[in-house]
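One structure, pasted below without further comment.
Here the complex is missing a single protein chain, while all its other protein chains stay put.
Think of it as A and B in the order they're written, each chain with its own count starting at 1.
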Amino acid sequence: MTIGGIIGGILMLSGAAFLFLAGLGLVRMPDLFNRLQAGTKATTLGTLLTLAGAACLRPDWAVKLLLIGLFILFTNPISSQVLARAAHRTGTPQAAGTVDRLAEDREKRP
Amino acid sequence: MSALFIALTILLTVAMIGAALVAVLGKSMPIAILSAGLVSLLASVLFLLLAAPDVAMTEAAIGSGLTTFLFFFILGRVRGGEHD
Partner (left out) sequence: MVDILIYIAAAVTGIAFLFALYRFLKGPTAADRVVAFDTMTLVTVVFIVIIALAEGRGIYLDVAVIYALLSFLGVIAVARYLERGL
């Protein structure tokens, strides 16, 4: 077992663990915005770690895996932000105890 | 087919059936379109498991990407802003 295999395996396992935590947050979180937090941030990190682990296991695929990682790193925050904006503008119900500074600012300056 | 692939195939097939049931039985139109996109996404992985990467690529680009986008575009035009 080579050193690249060990590092790649550890990276892939940690990426899978982050994906598992993202799924757990998706089930357990109370409202949409918390679920969005869990479902996009943790998933991005988990996918990137898994891609890095695959690149350690097969170094000849590194360029294609880097391309996938860059696309995910660029597009996933954009989609998450657009979705959060749409949900906030359509008045999605929030969990009890949420402090919504954006809505307070909107009420102050219409 | 190793044990991993068999388990993955069963998982994806069950998920496909669930998404198809939501698409057919659901009341809301956007959720039905999203479920159709999910069926297409999982069918693409099944094509990949059956060793057909070109078919999977076409299914990913047309079924999951273009069809979902086009359906939502047309739905936004037809309903004219009213949604459920």
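Simple rule for what comes next: a residue touches a chain if its C-beta (ideal position, glycine included) is under 8 Å from a C-beta of that chain, and two chains touch if they have at least 3 such contacts.
On a predicted model such as this, the values are computed, not experimentally measured, just so you know.
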Across the complex, visible chains touched by the hidden chain are A, B
Note that subunit B touches the absent chain at residues 2, 4-5, 7-8, 11, 15, 18-19, 22, 28, 30-31, 34, 37-38, 41-42, 44-45, 48-49, 51, 53, 56-57, 60-61, 64-65, 68-69, 72-73, 75-77, 81, 83
Absent-chain interface residues of subunit A come out as 1, 5, 8-9, 12-13, 15-17, 19-20, 22-24, 26-27, 32, 35-36, 39-40, 43-44, 46-47, 50-51, 53-54, 57-58, 60-61, 64-65, 67-68, 71-72, 75-76, 78-80, 82-83, 85-87, 89-90, 92
